[in-house]
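Only one protein chain is missing; all other protein chains are in place.
As written, the chains take the letters A and B, and residue 1 is the first residue of each chain.
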Amino acid sequence: MAKRDAIPEVETYIDHQAGVIREVQPPAPRSKKAAERRANRAIYTALVIISVVWLAPFLFLVLQSFRSYLTEDGGMVSYLVPKAFSLDNYRFLFEDGRYLRWYTNTLTIALFVSVLQTGMVLSVSYVLSRMRFRGRRFIMNMILVLGMFPGFLTLIALYFLLKQFGLTQEGAIPGLILIYVASSGMGYYISKGFFDTIPKSLDESARIDGATRFYVFRRIIMPLSKPIVIYTILMGFMAPWGDYVFASYVAFGKSDSYNVAVGLYRWVNTLDFQGYFTRFCAGGVLVAIPITILFFLLQRYYVEGVTGGAVKG
Amino acid sequence: MADLEYLGLTRPQKALRRLAAFLTGLPGRLGRGLLGLLRALGRLARGAWHELRDLALTFMEGDWKTRTSFFIMGFGSIARGQVMRGLLFLLFQAVFLLYMLFFGGAYLAKWGTLGDVETTRQGRVTVYGDNSFLILLYGVLTLFFVLAFLYTWRVNVRQNRISQRLQQAGKPLKTAREDVAALADSQFHKTLLALPTLGIFLFTIVPIVFMVLVAFTNYDYNHQPPGKLFTWVGLSNFRTMLSAGSANYGSTFSQVLLWTLIWAFFATFLNYFLGMMVAIMINKKGIRLKKLWRTILVMTIAIPQFVSLLYVSKMFAADGLINSYLMKWGWISEALPFWTNPTWARVTIIVINIWIGIPYLMLIATGILMNIPADLYESARIDGANAVQMYGKITLPYMLFVTGPYLLTSFIGNINNFNVIFLLSGGGPMSMELGGNAGYTDLLITWLYKMTVNNTDYKMAAVIGIIVFVVTALINVVVYNMIPSVKHEEDFQ
Partner (left out) sequence: MRKIFALVLSLALALSLFGAVAQAEGFSGEVKIWVADAMVDLTHAKVEEFKAANPQYAGLTALIEAVGEGDSATNMITDVEGGADIFAFAQDQLARLVAAGALVELSEENAALVAEQNDAGSVAAVTLGGLVYAYPMTSDNGYFLNYDKSVITDPSTLEGVLAQAEAAGKSVYFEINSGWYQTAFFFGTGATVTYDVDDAGNLVKANINYASPEGLAALKGMIALAKSPAFVNGSSADNATNYAAIVVGTWARETLSKAFGDNYAATKLPTFEVDGTAYQLSGFGGFKMLGVKPQVDEAKLAACDALALYLTGEEVQAARFEQSGWGPSNLNVQQSEAVKADFVLSALAEQLQHTMGQGQYPGDYWSTATGLGDDVIAGKLNDLTDEQLMERLTQFQDILIGLANPQ
């Protein structure tokens, strides 16, 4: 792009209202504006296509959940829009006790995990971010190393550990909560990254004034950490909804102890259940609704949390 | 090589030079690592010697209170008036002894053989013998408990020494109230870390150690507790894994490993760049409805994967919606082999994973893009840089710099990305060209899941688990130390 070597002539006009002389803004070169518009149009096209691709599966899921398993076909079909819209699948979910049971199980787990896990994660990340003590590096390295071991292998060992405490089968719900929470301190990275961004001078001045560490944590850091607290709660709440493998291990054939993932997975992948596909869709929609709403309400915090964490590692 | 010379090189030459430097430096680094290890061992030995000497001195110089504490933990503390501390020590000792007596001791005692009493039948009634599985598992648990006890015992002894000295010097000991207060202040990290550490020990470390040990046993189809015993076999499982012959493990393993790495590469970097592109598009000046676009994309995060992935997997099946409609519209005459052809299946999985992955990256990139100082772009624009140049010179380097650790963790995460593969393809399609139950889209982790669930082959699964660990650890060691933002953790704050 050539630099303008001459000072362009400037047209002026008098703004009577303000009582000043203003420049008339020279129109931007036409070609540049057109290019800009073309680029924007391309971007809009791309975004629309992306949106369609992103939303389509969910739209399909919702559509199929309205296909009656009683009067139409509960399995998979080669068409998308049901011949008649019906709420049979949803009615089934509410009238058949199982699904509600699984749903409450998962909700219970999610609520407990979100609170307890937040406590664990914030404790660990606060300590690792704010305090310097012997063994700090060791703990961080240890957690890094442990994270590299494929966790699935330990399922069977975990199952028998839980069983020793009576936390399988009938006790699967507290058992799962315990497992999810117990090791959650290892996921400290993101919130540590967030704490790192809070200036240390804040605590130091408070410490000089005689505040204890606990006081600094409660009264100074926590109030500043709303985004990360909400982020951690949100993550803790969302994770239990998707766990299939471990939840099915711990429930061990006790269908009252299933979470929704295990229950619904069995509906579509076991020969016992024929014609449950649309009910699976409806069940999936019911699971997605609260999480989606919650997520959208708290999206801002999610972005802040995940950004801070990724930046800091 | 002189710095000036280096600066004069072209980009690929620079890259080559750096690679060469890395490779030539490798032996040195390994050597240094080895030396470091030896030095660490030396330190450990010295430390142990020091501890022992200190213990002996404590006993010899100790008064009767201190000496009794060697056998009855907390006795000294109680005798010196620190009743709360002492009681806690005593309680711990009591719990430990009870545990060993009624639970752990028996398991630990059989650790050498993993049990020798066979399960028998009396008539048709079963009399269960030893359970090797539980012996191994609770043995590990007990071992850690013993270590914890030894540590606590050591602390107890040291405290006696300190207290005794303080008293001899005529100084007051800490009261219970002061102890509690310290937990909220100078010892606050102990308070906060107590529960997480316990949790990680019990539910992460113990199971991992257990599984590592399983790799050295013959725990498989023919040796399943409680009906049968299994025992230690040394390194023979590793030999089976590395020998090409039996059951095709060796070549299958390298196949699966290769695909795991390819998958992790695409799943990480493709998503990374596409996510960044989408973020740039959405955040471009003049694009409206930014919030709407973002919200639409984020749907895939909000909806649990077992719903969305299971559904999408069925959509792409030979008789799924996509093929049905394509055929209905006459675009294709035969179903596209999304899940049946190995290459198609692999590509399909990577593409569907984009659908899952982009939103995360979009969110992260959005946050970071907003942080890039606007004047950088402004001055670039004045210098006449176009959009592509600005991206290459400003956006990308900045992003790479700040997201280095994220890229690494996400690469590791993708190596172990169980859900996507399990829910989409289940590892298939399989082939006679692959052995040991593996399919073309199996990652190491889904492969070993199948091994345990379908074949009860825990010993081999444990071996693969260890190898996965070694692979990821290697990648970590090489990459982690090259990331600038990790090196300078403190500078960043």
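One rule holds in what follows: contacts are C-beta pairs under 8 Å (C-beta built on N, C-alpha and C of every residue); 3 or more make two chains touch, one makes a residue touch a chain.
These figures come from a predicted structure and were not determined experimentally.
Student: May I ask which residue of A:159, A:180 or A:194 touches the chain that does not appear here?
Tutor: Checking the options A:159, A:180 or A:194, the one contacting the hidden chain is A:159.
Student: Give the residue, chosen from A:77, A:107, A:198 or A:224, that touches the chain omitted from the document.
Tutor: A:77
Student: Thinking of the whole complex, not just what is shown, which of A:64, A:168 or A:259 touches the missing chain?
Tutor: Reading the full complex, the residue touching the unseen chain is A:168.
Student: Touching the hidden chain in the complete assembly: which of B:228, B:284 or B:393 does that?
Tutor: B:228
Student: Which chain A residues would touch the chain omitted from the figure, given the whole complex?
Tutor: Residues touching the hidden chain, for chain A, are 73-78, 156, 159-160, 163, 168-169, 249, 252-255, 270-277.
Student: With the missing chain put back, which residues of chain B would touch it? List them for me.
Tutor: Chain B touches the missing chain through residues 119, 123-128, 221-222, 224, 226-228, 246-248, 314, 317-320, 324, 333-335, 337, 340-342, 428-437, 439, 450, 453-456.
Throughout what follows, only the chains that are shown with their structure count from here on.
Student: Take the average of all CA coordinates in chain A, do the same for chain B, and state the distance between these two points in whole angstrom.
Tutor: A distance of 21 Å separates the two centres.
Student: If you look only at chain A, which of its residues touch chain B in the complex?
Tutor: Going by the criterion above, the answer is residues 1, 3, 36, 39-40, 43-44, 46-47, 50-51, 53-55, 57-58, 60-61, 76, 78-80, 120, 123-124, 126-127, 131, 133, 139, 143-158, 160-161, 164, 178-179, 181-186, 189, 196, 200, 212-215, 217, 238, 241-242, 244-245, 261, 264-265, 268, 277, 280-281, 284, 287-288, 291-292, 294-296, 299, 302-304, 306-313.
Student: Under the definition above, what is the set of chain B residues touching chain A in their complex?
Tutor: For this pair, the touching residues of chain B are 133-134, 137-138, 141, 181, 184-186, 188-189, 191-193, 195-197, 199-200, 202-208, 210-211, 278, 281-282, 284, 286-287, 293-308, 310-312, 314-315, 319-321, 324-325, 328, 355, 360, 363-364, 366-368, 371, 384, 402-406, 408-409, 412, 416, 418-419, 422, 444-445, 448-449, 452, 458, 461-462, 465, 468-469, 472-473, 476, 483, 485-486, 492-493.
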